Structure formats: structure tokens, C-alpha cells
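A single protein chain has been omitted; all remaining protein chains appear in their positions.
Letters A, B and C mark the chains in the order given here, with residues in each chain numbered from 1 onward.
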Amino acid sequence: MNKGTLLRWYRTMMRIRVFEETVNEKFLAGEIPGFVHLYVGQEAVATAICDLLNESDYITSTHRGHGHAIAKGADMKRMMAELYGRETGYCKGKGGSMHIADFRIGMLGANGVVGGGINIAVGAALAGKLLDNGRIAVSFFGDGASNRGTFHEGINMAAIWKLPVIFVCENNQWSSTTFYRNSTAVEDIAVRASAYGIPGLIADGNDVFDVYEKADEAVKRARKGGGPSLLEVKTYRVKGHFIGDPEKYRRREEIMEQLENNDPIKRFVQRVTDENLLSSEELTQVDQEVVEEVKNAVEFAQSSPFPDSSQAYEDLFVEDGVQ
Amino acid sequence: MNKGTLLRWYRTMMRIRVFEETVNEKFLAGEIPGFVHLYVGQEAVATAICDLLNESDYITSTHRGHGHAIAKGADMKRMMAELYGRETGYCKGKGGSMHIADFRIGMLGANGVVGGGINIAVGAALAGKLLDNGRIAVSFFGDGASNRGTFHEGINMAAIWKLPVIFVCENNQWSSTTFYRNSTAVEDIAVRASAYGIPGLIADGNDVFDVYEKADEAVKRARKGGGPSLLEVKTYRVKGHFIGDPEKYRRREEIMEQLENNDPIKRFVQRVTDENLLSSEELTQVDQEVVEEVKNAVEFAQSSPFPDSSQAYEDLFVEDGVQ
Amino acid sequence: MREVTFAEATLEAMREEMARDSRVFIMGEDIASQGGIFGQFKGLADQFGLERVRDTPISETAIVGAGIGAALGGLIPVIDMHFADFLGVAMDEVLNQMSKIRYMFGGQANLPLVLRAPDGVTRSGAAQHSQSLEAIFMHIPGTKIVAPSNAEDAKGLLKAAIRDPNPVIYFEHKDLFRRKGQVPDGEHITPIGKARVTREGDSLTVVSYSRMFTEVEAACQQLGDEVEGKVELIDLRTIVPMDVETILASVRKTHRLLIVHEAVKRGGVGAEISAVVAEKAVEYLDAPIVRIGAKPYPIPFSPPLEREIVPQVDEIISAIRGLLNARI
Partner (left out) sequence: MREVTFAEATLEAMREEMARDSRVFIMGEDIASQGGIFGQFKGLADQFGLERVRDTPISETAIVGAGIGAALGGLIPVIDMHFADFLGVAMDEVLNQMSKIRYMFGGQANLPLVLRAPDGVTRSGAAQHSQSLEAIFMHIPGTKIVAPSNAEDAKGLLKAAIRDPNPVIYFEHKDLFRRKGQVPDGEHITPIGKARVTREGDSLTVVSYSRMFTEVEAACQQLGDEVEGKVELIDLRTIVPMDVETILASVRKTHRLLIVHEAVKRGGVGAEISAVVAEKAVEYLDAPIVRIGAKPYPIPFSPPLEREIVPQVDEIISAIRGLLNARI
């Protein structure tokens, strides 16, 4: 990997991390309403995978969608404004954390329904194929979502139609309060690929290099018409399921262990430092820029107006006024 | 297999065959309304599997459900009367071909929704487990149904809970007008078992001996608390999807080949004759009795009254009169 | 004008729209090789190929979900639900994705998509193959709903639905497919959102749609002079957005209202129509508002039971007679 790539990865991971930590803080300060799920600890996944995509490629996301949006290139200002419910937000305040989308960069939306985005990605890939425009699609979803019928139906359909789509299961070991092995009948979700005759890959989700390498295979396969892949990335949800989660269902030590020895950003820094790939000055500069960027995003959000109540009646149908 | 078993199998297969051929005839004569799907050619499956079950065990069935009901021990008279829409039918005329059930023998219903019965069987097995009454459940469904989300969700749930249920996929190679390889991403549906960490078995569905042997394994496993199995039985749908199907989607020779060389009853007769297990007199006697039984069923149906229109207002809730 | 069946009329619409716009494609179960259970897809695969006339697995959540994704990706999907009853299988996709995407994302994307849903009672289909479910979807903001009663509107509304940049559910009654009707030559579009007054009268407004509209017509025919000039008959055609103006104008003239649909009466479209009138024109009413719809039971299989649960011409006739004589 060249320096540019490494710096880009680092910046993306840090942008997600700082964004999320700031959202956490602002939520707890009562500035952000709604239900908010943080992507902290999973930054390497969205970063590596979206780095393999063009702006015109599609992704679909989940309730835990900030990281995917940032990695796909969304504007933090408009994201933060959306979280704050302001009219300058991506959805003019109509969506909030669980419904951020940016259609101009192929980000087809976070989704409040677990497994709800999987088939939207399948359809976007079908469009790519029928329109022959070279676009591929990636669907991000969790271990919990891999037990939904949409997972099964969507992958089967993509497999028989050889659609250019990659199913990325972020196995962060928890779905809300439930340990994945208590709800998912297999240890490696990737083995489910065999039910559809497609490749099932496993990556260390907290190692941006490994995710990149495995995803690269899947992306190449999709681009050359080889059809879908299922990529399981093993990661860990270090925060509560949502901000405010009392987390009575797991041991504190389990989380500490992950924070200490498996943080994707720490691991990245360790490696690039050990291997002398990036200097600490380079990293620090990124840090500073990211902190500044997030600060600006917060200020933008805070200083943006709430939507006027009349805007509630816009955007339902293409023609305004029709109900 | 002892003679009693063989004769029982033969009788069950013949009862299904003659019932179905008679239904075909009566439907074409305009005596039976509704949509009717025949089980002809798949008789060995229901016969062998239900022979392994107790009356108190549960089955759930499909739109193609007559064979399952007969094999589980349903009364042909009441079945035929139901097909004729008479008040003496199993459902008092409210159900018809796609909704025959006999709860007293654990036949929890045919189902007009493809894949709709799978989770009902899962739940019945859960009841068996929680009530500790030794009952197991079998869900019959088609190759087409194996692409429904209910298949995935139900098997996963049964697997993590180790429920006493057997998922029997009757792969008759066609789902309506669609060849199964055009809709199902794998050659052997049994491989899908690996997505749930449970055994996936394959049987020759037109060989009652083979179905019995494979199903026996699955039933034993369920009875001793080993959890679910997925059993794919390879068979063939020799009739149209429904009575009246113009069948423009497949070659006549494909069907003829099956009828000639792969008919489950022919193959059974061949074997028991070749191996001198049953005499032709014994078989003929069964034939005669079955023909008589079906004739009686038709007469019973024909001579039964239609329900009175007032009966339309019964059976919704346990308390009559509530809507 | 040419006489064609309702099914052929929908085929003309598909052929014309698929020829006009290469983004239009259709997918569903068993539509390509045999042309659909009701012949409504006959020949489409031959003409447009299997990429644009796609047989799918039995995977309704994937079909509708992928339809949504395809629309977002620049296509115009027409999706066959096989039977309207199976809309339940894809309900989350309709309720939480299709109907909400444009609004909840702040109008960022259009979602041109048509769900074709063959509904209603035919050939003793029984509980799971006979339902009329439009009222359920009327209650969900974000989707237009149409329900033609004849070949002309079947063609015109399907073309309008395909051209509409919003999601549209197109309910086509299974028993209407084989019925013949006149269809105008050349380009023919029925605007979404406009009801049609097919018979004028001064004493009773009857609102209906889909197959039941033809039953109301049959009732009026049987009543002959009794209703001539008295009954004003409205074919609603579009359920959402509803042509409330046409209904109100008629009721203000006739002072009486009967609503007839095949769907269950309780919580049906008739309830909404009645409520709108009771809110906006109650002072004009000279009689109770009467609704005819299926009784609140699943549709039973046996013909005499089915006839009991589903509205029949007789019931319509006596309601019309009763209302023409009613006064409060």
C-alpha cells in the first residue's frame, strides 16, 4: 500500500471515530434526539470496503450507518445536521440517525429495519447489470441480520442472476443484547455462502489491511461478472447497542480486552509505525484536521435552523401537495 | 421390512394415487371447484415419512397436500367432501383442497402460502419440547419453498433451540413453471443444512425404501433430542402444477421418461415382486380395496349437502357471533 | 376503439411502455414461459427477452426489495405479486421501505415502481387466494393505489402507473382478466386520481370500483327505470389519491350515498369515503350512508359460503331500493 492509501485509510477511520465519539457526547448532552447506534470499533470495515468502490457504486447500510456513510464520502456537516434534526441535514431533518442517505454518492440509505437494506442492494446491482453501467453494490449488515429471511432470499436471487453485489456481514458478535452464537446456528456466518454456491470469505474486521484484501477479491469478482460473494468480517461492538444502553448482558472485561488489544485504529497505528510506513507527525496532522472537521460539522448543525413545520408536507410524492 | 410394513406402504401409496387420479377426473368433470395441485408421483415421500410418525406427531403441508394428509391417516371421505365443498368435509367446506387439516391426527394443515407451514412445524416442535410430550414435527415443502425467507428463519431457529423437527424438502424439480435450477442457487438443496450446522440428507424420493431409511435417521435424531435435520428428497412432479396447467414450459418426453422409469409405485412393485416379498394377489387385493374406498369417498362427498349459508358465520372465534 | 380482454389491455400497456422506455422491466414468479396464470404476460418474454421479463424465485421480500433497489438504480420495475394475498410476505418492503424512502430521505430519490396485485374472488380460491387488500395500503402514506374496473382503464391506468415517478400499487381483479371491453386506439392513458361518473342521477350516489363496480352496473341494469336519472354511479378507479371532489359534488346533489366494494367492509375504503362525507357534507345527507363490503370473515371455499360472505348483486339492489326510499 502506498502512503496515500494509508493516510486515506487512517483519515477515514479517524473521521468515523471522532464523529461517533462526538455524537455520543452531544447525544448525552441532550442535543441529539432519537435512537443512535455507534460504529466505534468497526471503522476498518467500512473504510477498507468503501475504498474499493467508485463514487457511483452503491451501498446500503443499517441502523448503525454513520461509518458507512462517512466512508462512502458523505458530507459530515450534512450528516451532523441530520442527527440534530435540522433542515440542512441530508434528509432535511426527516430522517435522523437511522435514515441518513446520500443518493448522489450511491449511499442508498441507512435502514431502521434489520436486514431491510439487503435486497435494496440486490436491486441496485440488478440495475447496474441491466443498464450495463459498471456499477456494483455492497450491502452492509450485522450478524443478527444474517438470520432474517431477506438475507436468504436476497443472496439466492443475486446468486442465480450473478449480480454484482457483495454481502458484507459485520459480525460484531452482538445483536443488541444477544450474543451471536445464541441466535445464529453457525460459528462462521461465511459458511452460509455454500447455501447459494457463492464464495464465502472471512476477514479480520479490525485489521483494515485484511478487510481490504478479502474485499478486493469480492469486488474484482463482482466487477468482472462473476456474481456475488458473502464476506464475513469478524469485529466487535465496543459501545452499547444504542447510546444509553445499560449493557447488563455482557462483562465489562470482554469490552476492555477488545479496547486494549483489538482496536482497529490502534492496530493500524501500531503497524504503520512498526513498519515505518507513516510518521507520527503525519498521523497527528490527520488527527488535528479531523477534529477540526468534526467541530465544524457540529457548529454547522447547531447553527442550522430547524425545518419549518410546513416542510412536513413536502417530499412525499414527486408532485408536491399529493397525499 | 416385514410384509405388514410393505403392504402398508403399498396401500398408502395406492390410496394417494387413486385418490389423486380420481380428484383429477372429478375436477375435469366440473364437480370440484378451486385450485387443485396433485401429489401423483411423490407418493413414496409422504408414505415413508409418515410411517415413521405417531398419530400424535405433527406435520405441516403445502398447497400440494392431499398425499401428506392421507399418509398421516386422514379420512378420505372427509377429504373428498372438503374438496367438493360439502359440510361433511374436514373444514365444513370452508377450506377446500389447499386447506385440508385434521388436528386430531396432528395434521396441522395444508397451506396456500408457499413456505407458510415451515414455521408452524417449528412451533409445534417447540410445544413438543416445552410440554415434554415426546411429539416431533415434520414440515413438508417444495424446492421452490426453499427460497423463501421462512425456510431460513425457521431452520436457524430450530437449530439453535435443538427442536425435534424435520424439514423435508420435496425437490420435484419444478416450482410451477420454473425449473428449480433457475430459481435455486444450488444443485442439492440439502447442502443448505450447513448454513445451520445441522445434518443435510438426500434421499431418492421415488424409492420408498430409501426415503424411509434416511428419514429414520432424522426422526431418531429428533426423538432423542439431537435437533432438526434437513432431508431433501429428489422426486419429480409428473402432473401439471395444478389441474388445468397447459404445461408449455417443459418437454413431454421429460415427463414420459419419469412415468416409465421412475414411478415410485412401479418401482416398489418391481422390487417386491423381484425379491418375492409380496405376491401379485396381495397387491391386487389392496388395489381393489383402495378403488372401493375412493369410490365410497366420492359417493360420500357427492351425497353430502353443501353447507347452509348461515354456517359462513361460524368458526371465526371460539365464541360464536363475535366478529 | 377495439374490443379486447382486460388481460390483453394490460398486455398492450406493458408492450407499449416497454417499447417506449428501455428502463421498464417486469419481474415476478412464473411470468415468462407460460405468460402468467391469467394470460396477462403472454408473449412479453418473446418480445423483450428474459432480461426484461424476469422469472424470480419464490422470494417476495427479495422481489419487492430488489424492485426498490432497481428503481433507485435507475430502472422502472413492474413487479407481479402473483396474488395480492402475497403482499403480506413483502409487507415490510412496502410498509417501511417503498412507501417511506422518498419522504424519510428528504426527497432525495424518486421511486418509480409498480406493484401489480391480482386480487379478489374467483374460482373458489378460498381464504388465501381471494382477498382484496387495498384498504390496508390506503392507510400507509406514500403509495398511490389504483383499481381499474374495465379494459380501457386497465390499460390507461397501467400506463399511467408505469409513467408515474412514485410507487403505485395496481390492483387487478382476477375475475376481470377475461372480460372484454372497448379500448381506444392509439396512446391511451387514464389519469391517476380521477374518478369517472358513468351514470348521472339526482337521488343517490353509488361509489364503487374494480369488479364490484361491474356488479353495481348489473344491479342498475336490472333495476332499469327504477334508477334511471336517479342513481349517479361513480367508478373510483384511483383509491389514493382519492377524487374526493367528485364524490362530494355528487353527494351534495343526490343527498344519499352507497359505497360498494368487495373488500371487507370493516375498515375498508368505504369507511374512509363515508367518513370524508360525514366530515365535509353531512348537512346534505337525507339518508344514512350505507356501505356494502365483505362480511368480516376470511373468504370461505364452498360456493354457497363464499356467496354469503362476498357482496352479491341482490344485496346491492336492495340497498339501492332501500336508499332511494330512505329519508331521515
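FYI, contacts are C-beta pairs under 8 Å (C-beta built on N, C-alpha and C of every residue); 3 or more make two chains touch, one makes a residue touch a chain.
Computed from a predicted structure; not experimentally measured.
Counted over the whole complex, the shown chains touched by the missing one are A, B, C. Across B:Arg17, B:His37 or B:Lys94, the residue that sits in touch with the chain not pictured is B:Lys94. When the full complex is taken into account, the listed residue touching the unshown chain is C:Asp92, out of C:Glu12, C:Asp92 or C:Glu262. Contact between subunit B and the absent chain runs through residues 58, 60, 89-95, 99, 101-104, 108-109, 111-113, 116, 118-128, 130-131, 133, 135, 137, 149-150, 153-154, 156-157, 160-161, 314-318, 322-323.
Residues of subunit A that touch the chain left out of the display are 33-35, 85-87, 91, 93-96, 98-99, 111-115, 144-145, 147-149, 175-178, 182-184, 246, 248-249, 306-313, 316, 323.
Residues 85-89, 91-92, 94-96, 99-100, 103-104, 126-128, 133, 135-136, 138-142, 240, 263-264, 266-272, 274-275, 277-280, 282-283, 285, 287-291, 295-298, 300-301, 328 of subunit C touch the missing chain (whole complex, contact as defined above).
Please note the rule applied: only the chains that are shown with their structure count from here on.
Each chain gets a centre from the mean of its Cα atoms; for subunit B and subunit C, those two points are 36 Å apart. As a whole-number value, the distance joining the C-alpha centres of subunit A and subunit C reads 40 Å.
Looking at subunit C, residues 56-57, 59-61 sit in touch with two or more other chains. Multi-chain contact residues of subunit A, defined as those touching 2 or more other chains: 149-150, 153, 156-157, 160.
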